[in-house]
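Removed from the display is one protein chain of the complex; every other protein chain stays in position.
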Amino acid sequence: MSDGFDEIASRLVATAKSFHSRGWLLGTSGNLSAVVQREPLQLAMSPSGVDKGELRADQLLSIDEHAQITGGNSGKPSDESLLHIRIVKQRGAGAVLHTHSIWNTILSDVYAAEGGVKIEGYEMLKGLQGVRTHEHAEWLPIIENSQNIPALAGTIGHTLNRHEAAHGFLVRRHGLYSWGENLAQAKRHIEILEFLLETIGRTLHIRAQAT
Amino acid sequence: MSDGFDEIASRLVATAKSFHSRGWLLGTSGNLSAVVQREPLQLAMSPSGVDKGELRADQLLSIDEHAQITGGNSGKPSDESLLHIRIVKQRGAGAVLHTHSIWNTILSDVYAAEGGVKIEGYEMLKGLQGVRTHEHAEWLPIIENSQNIPALAGTIGHTLNRHEAAHGFLVRRHGLYSWGENLAQAKRHIEILEFLLETIGRTLHIRAQAT
Amino acid sequence: MSDGFDEIASRLVATAKSFHSRGWLLGTSGNLSAVVQREPLQLAMSPSGVDKGELRADQLLSIDEHAQITGGNSGKPSDESLLHIRIVKQRGAGAVLHTHSIWNTILSDVYAAEGGVKIEGYEMLKGLQGVRTHEHAEWLPIIENSQNIPALAGTIGHTLNRHEAAHGFLVRRHGLYSWGENLAQAKRHIEILEFLLETIGRTLHIRAQAT
Partner (left out) sequence: MSDGFDEIASRLVATAKSFHSRGWLLGTSGNLSAVVQREPLQLAMSPSGVDKGELRADQLLSIDEHAQITGGNSGKPSDESLLHIRIVKQRGAGAVLHTHSIWNTILSDVYAAEGGVKIEGYEMLKGLQGVRTHEHAEWLPIIENSQNIPALAGTIGHTLNRHEAAHGFLVRRHGLYSWGENLAQAKRHIEILEFLLETIGRTLHIRAQAT
């Protein structure tokens, strides 16, 4: 593996441990990737079925644009590698992160009928790339869950096209995907979206009671 | 103690500390075990009355299929060792974990009249051994609590027979038991079931208010 | 300071850091003490106004039965030292811990009119010294808050006499006191009571909605 791969793998591990400690990657759930090179595409990808609190940099997998292992570690890439690759290509992302938190799971279900969660009026939104004011309205689309990964990748591609300004999306009763130009930005986006989803979820409690 | 025992004891300690930090083993509650050998059965078992956040590998006990100490440390095995042994034998488990979390305590009570909690439609379910789709319906049986440990072991045996697909069970106002072929799988199962119980508990709040 | 003092001071610091990380001692609130010797009484006591997440063993104070400094560090003992001394004498406690948690603050207020919180039917209760079954009913008295410390000490003395089986008490909108024969037992009692108060508080939400 190249120096670039090792450096990226180390930073993916630090991100995984941070998110696991917050309860966003429990039970080996979720996955993380970052671009090592663009042409041809090489991704550092978290392996399937590994405890994210105990992940080691030498367990990260190198995959190509077809989610095939390309030298280095053997191992099983996550089924969801195809979703990461789709996002990398369609958004030009440098890193893609996928978390399973309590609050993203709940809100992906509560707002499923609306097709997404509208997040508006929070200062935190300014941390999303390109957003300049808290008056921004972020639409976080919700996609129905499926075990047919190529079909899910197609739906994601369609959703990304339709919602060009979206910084992430939810898969119903499944989790959150976000991304960034690089890993630091992708991590920032996940932290912001998780924060806002929890804020909205807890506000639902209070608002309902006040009326 | 054999090398196998020491290695297993170290990993039980790491699991105990991780769960204690999440508040799932407060007040010396809960217990953890893993199989060292099958014939004759030897289990590494957490001692009774020890702070799980300060547990040391040299405190783990070696017990046989009657929950008797078999060399190495002296100490008092948990009364619930018999329950671990029952699960190991009946499920062929390689590790058994028992947690006392806020949410497993609450849901074991709220759903007691139904006799269990039905968990269905969550991607997280796929982390349970043998589950292939989020459409899986997991039935988590609830057993009435008792201080008569042999009687409780009998009820557990009966419950495990009746619900052959169950990956865990709740004891009412007491806690969660889950297990796995090995310790990593058992830890994964606990993290998944705790996550799903908290998700269901918090959704109860929002659903009730929305209607 | 004696070896006994230094050893006890180190363990008080470890307890303080653990509780601070759980949010039970924020903003320099709360205090911790343990008996170094009985005749004459010498207590190791946390100093007033120090961040419990940054407490060092060399900051612990040695005080006598009148809460006067007895050699070693100078510094200001907490005003509440008199409450610790009262508990030590009246219960024969070896350690006294006082936490300010979100949930103990809330429940000390919600149940103030009843004069206490009844905790019954939880397995966790068995971790309280002398309790043998989850069918135990623990009565956690609630005392009205006051800035008159000698008067508050008197009320506490009266409450301890009246509720001889109590393992702790709440001061309204203020916090929880618990104790034990030694520090390990006192820490266990705090963890158990905090767990049960949070469980009851969260159940209040769900129960109210289910009806």
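In order of appearance the chains are A, B and C, and numbering begins at 1 in each one.
One rule holds for everything that comes next: a contact is a pair of C-beta atoms (placed from the backbone, for glycine too) under 8 Å apart; a residue touches a chain by one contact, two chains touch by 3 or more.
Treat the numbers as computed from the prediction; the structure is a model and nothing was measured.
Shown chains touched by the hidden chain across the complete assembly: A, C. Taking the complete complex into account, C:102 is the one of C:102, C:131 or C:149 that touches the chain left out. When you scan A:56, A:134 or A:158 for touch with the missing chain, the hit is A:134. Screening C:91, C:136 or C:173 against the full complex identifies C:173 as the residue touching the chain left out. Listed here are the chain A residues that touch the chain not shown: 18, 22, 121-124, 127, 132-134, 184, 187-189, 191-192, 194-195, 198-199, 202-203, 205-206, 209-210.
On the side of chain C, touch with the chain left out of the figure occurs at residues 23, 26-29, 51, 53, 100, 102-103, 105-106, 109-110, 145, 147, 171, 173-175, 201, 204-205, 208-209.
The working rule: only the chains that are shown with their structure count from here on.
The minimal number of chain-to-chain contact steps leading from chain A to chain C is 2. The two copies, chain B and chain C, are related by a rotation of 90°, based on C-alpha atoms and rounded to the nearest 5. Judged by shared residue numbers over all numbers used at their interface, chain A and chain B contact each other through mostly different positions, with under half in common. Chain geometry summary: the mean Cα position of chain A and that of chain C are 43 Å apart. Spacing of chain A relative to chain B, judged by their CA centroids, is 30 angstrom. Chain B has residues 205, 209 in contact with two or more other chains.
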